[in-house]
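Sharing a structure below in C-alpha cells format, with a few things to ask.
Removed from the display is one protein chain of the complex; every other protein chain stays in position.
Note that the chains take the letters A and B in the order they are written out, and that residue 1 is the start of every chain.
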Amino acid sequence: MSEPTATRTESRRNLPPPAGPILKVRHLTTSFRTDDGIVTAVDDVSFDVFAGETVGIVGESGCGKTVTVKSIMRLLPEFTGIIGPKSEILFEDQNIATLDESSMRKIRGDRIAMIFQEPMTSLNPVFRIGWQIDEALKYHTDLDSAGRRARAIEMLELVQIPNPEKRIREYPHQLSGGMRQRVMIAMALCCEPDILVADEPTTALDVTIQAQILRLMDELKKKLGTATMLITHDLGVVAQVCDRVIVMYAGRVIEEGPVHDIFHRPQHPYTRALLQSIPKGGERSRKGADGKRPRLPAIPGIVPSLRELPDGCRFQDRCQFKEQRCVDEEPQLIDHGRGEGSEVRCHIPLTDGDPRAERAAIVGAGGLGDVAGATGKSEEDDV
Amino acid sequence: MVARFFRSRGARKFMANRLAVAAFLVIAGYLLVAGLVWFTGIITLEETLGRIGASYQPGLWGAQRSGKRIEDATFWFEVAQNAADRGDFETARGGVAFYERRLTGELDADEIKARVARGIALAKEVLVVEGFDESASVLPKVDEIDAIVVELFPHPEGWDAFMYGARHVLGTDRQGRSISFRAIYSIKVAVQVGVVTALFAVLFGSFVGAAAAFFGGWIDHAVIWLYSTFSSIPYLVLLSVLVYMFNDTSVDKTLIPLYVAFGLTFWVGPCRVIRGETLKIKELEYIQAATAIGFSRTYILIKHVIPNTAHLMFINASLLFIGAIKGEVILSFLGLGVKSGPSWGIMISQSKAEVVSGFFWQIGTATVLMFVLVLAFNILSDALQDAFDPKHV
Partner (left out) sequence: MWVYILRRILYNIPVYLGILLLVMLALRTKDPVWAFLGKRKSVADHDALEHKLGLDRAFAVQYVLFVGDVVTLSFDQESWGQPGKTANELLGDAIVPSLVITAPALLLSSLISICVGLISSFYRGRTPDRVLVILAVLGMSISFLVYIILGQYFGAFILNDKVGHRIFAVEGYPDSLTPFTWWTYCMLPVAISVIVTMGYDTRFYRAVMVEEGTRDYITTARAKGASKSKIMFVHMLKNAMIPIITRVMITLPFLIGGSILLEMYFGIPGMGRRLILAIRDNDFPVIQAFTAVFAGLYIITNILTDVLYALVDPRVRLS
C-alpha cells in the first residue's frame, strides 16, 4: 500500500491530536415541518467525539440517529428540517449549526465526510466512478487533474478495489454492492477528513461483505486517524468496532459509555433489552429441557410516536420496572457511578448487584464474543 | 369496500385538500347539469339549432346599435308574417316555435298584419338613412319599431321570463342561435363523450393490462405487441383513419365514431400503467401467500390485484376525461367530430369567423365552461395523485 499522496491536509495530520473533543454537540434539537405540524425528531442531544475514536450511535428505527448526524452534516431537507436555536455543534470550537451554506460546503466532504446506507443508490448512476471521486477532490484540494486521478486510483487501492485504473472508468451499475460501498468510503476519505460519519454503512450488504467493510473501516481508521461516528442498529457491529456507544431512544440519548461497560453492565432497561434481543449462535441451536429452543426475548410494544410522547420517561410504556416516578418526571442523563464517561437517563438504573440485571449480565458476558464472531470472522472477498 | 376506502389515509388526505373538494363539487355540478339535460330534456337539441333573434347579439343585454335592434325586430315581424301567411296564429300563440315569447292573443289577424306592415315600413325608412347605425336622428323610429314588437310579442312573465332571460343572457351567434343554450347543451355532449370513453378505456385497458401482467406468457406478449402497435400510430392519424372509416355510414351523424376513436386510442395509457403496477403487486407477499393457499388465479386477480390498482384507475379516468373533451374540440374543428348539434368544439370552431369581427361571446362562453371543467379535472387528478400515488412523477 503506497503512502497517501501529499495534500494540503497533510500539515493538519502532523499536528498532535487536540486534547479536547474534536466535535462537541450541545443541546441539539431538530424538528421537521410536516403536514400535521412540527415534529421534534431529536430532542436536546449532547455528546462529544474525540479525535481518532469510533463512536457508535445505536437505537431502533426512528429514534433519531440519522437525523442527529444529518444535522451535524447540515444535510437536512431545506425548509422542512429545522435545527433549534439553542443547539450548538462545535467543530473545532466553531459552531457549524449556524454556519452559512458556503462555509459549510468547505467543511462537508473535506473535514467531515459521510457514507450512506444504500450503496446501490448513493452513487450517481450516470457518472463514472473516477469522475465522482474526482469531484470531491476538485472541491477541496488544489491538485491538477493528473494529481486527482492518481489520488483517486490510490484511494481505490486503499479500499482494496482491484484494478483501480480500470475501475475509475466504470459506472456504478457495473460494481457489486460491496464494491460500491468501498467506492463510497474511498470518496469520503479522499480528502482525509477529521470525522467520518457512517450511516448504517453495512445494513444493505450481505453478511460476509458487511464484515469486510467493517474491517476495512477499522483498518483505515487506524491508518488515517479519522474519528468515526457509526450509526447502526446492529449491536454486533458496535461490539466489533466501537470505542464508545451512545444509545438513543425516541429522540433522546438514554445511555452513553465505553463499549465494554454498555455491553457488560447496561444500566438502562432499554439497553439491556436491546442486548437481550440479539440472537446468539450457541444459544439458538441449543435446545432446552423441553426439547424446544428458547424464545428470543423481544422488547414488548413499539417506539412511541414523536407526536404523542409521554410526559415522564419516554420508555415507560415498554419498561418492565416502571414506577410512579417514571410517569411523573422525565429522568436526567446523569452519571450513576458505573465509571468514567458513563451516563444514564433512568430513575432506577440497573446495578451490578441488582437481581434484575442478572440476566443482562449473563447475556453480556456470554453473548458478546459470539456476536462479534458471527459478523467478523469470514474471510471471503467479493472481488 | 367503500367504507374502507373512506377510512384510508389517501381518502383522508384528499378530503383535507379543500381545493380538490371544490374541484370535485364543480365536476358534480357539471354532471348534474348533464343529467338534467339528458333526463328531463330541459334543453332540447332543436332549441340549440333554431334562431331566437338577431345574429351577433352581445350577451348580458349589452347596449345595441340601431342596426341590431332592427334586425331583431325584423326577425319577430317575419315570425308574425309567417303565421299570418299560414293563417295559423294559434301555433305562434302557443309558443311552439319560439318558446316563451308568444304572439299576443289580444290582437286579431288584421291588426297583427297592420302592425307588421307598419313595422317593416319603418324599418325600411331607417335602413335607407346614410350611416343610420351611428345616427341619433333615427332613434325615435327605432324605438317605435321596438314598441310594435313588444305589442305583438309581449314580454313573458314568471318562469317563462326566466327561461327567456336564460336563453338570451349570453347573446346569439352568427346564425341568431342562443349561445347560452348551445353551451349548456354542450355540457351534456362533453360529459357523454368523456364518461363513455373514460369508462371504456379505463375498464378495458386496466383489465387487459392486469391480466397481461398477472398471467404473463403469451398473453403478456400479445398485449405488449398490441399496445405498442396502437401507441405507435400517431393519435390524430388513427383518429383520421377511423373518421374516414365512418364517413357517410349510418352512424356518421352520431357520437359513435368519436367513442370508437377515443376508445381505441385511449385504452393504451391505463393498460400500460396498470400492467406495470400489477407486475409490482404480483410480487407482494400477500399475493404470493394467496397463491400458495391455493386460490384460483382469476379469483386473486379480481379480488386482490385489481382493487389495489383502483387509485390508478381513478387518476387515469380523470386524465382521459380531459383528453376526450379536448380531443372533441380538435376533431370537431377538423370536421371529424360531432356533426349533429352543438358541442364546445363546434362552438369554438364556428367562432373563428366571429372573432375576426370582434365578437367574443360564443368563443368566450364555450371556452370558460370548458376551462372550468378541465381545470377541475386537472386539480382533481393532481389531488388524487398526491393522495394515493405520492411517488408518481
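Everything that follows uses one rule, which is that contacts are C-beta pairs under 8 Å (C-beta built on N, C-alpha and C of every residue); 3 or more make two chains touch, one makes a residue touch a chain.
Since the structure is predicted, the reported quantities are computational estimates derived from the model, not experimental observations.
The missing chain, though absent from the display, is touched by one residue of B:T44, B:S135, B:T229 or B:S340; that residue is B:T229.
Residue-wise, the contact with the chain that is not shown comes from A:H173, picked out of A:K86, A:H173 or A:R325.
The hidden chain makes contact, of the residues A:I22, A:A41 or A:M184, with A:M184. Here one chain is not drawn; of B:F204, B:Y259 or B:F333, the residue touching it is B:F333.
Between the chain not shown and the residues A:E118, A:D206 or A:E219, the one that touches is A:E118.
Contacts to the hidden chain, counted on chain B, fall at residues 225, 228-229, 232-237, 240-245, 247-249, 326, 329-330, 333-336, 344-345, 348-349, 351-352, 355-356, 363, 367, 370-371, 374-375, 378-379, 382, 393. For chain A, the residues touching the chain absent from view are 73, 75, 79, 101-102, 105-110, 113-114, 116, 118, 121-127, 135-136, 139-140, 171, 173-174, 184, 187-188.
Heads up, the rule we're going with is that only the chains that are shown with their structure count from here on.
Each chain gets a centre from the mean of its Cα atoms; for chain A and chain B, those two points are 62 Å apart.
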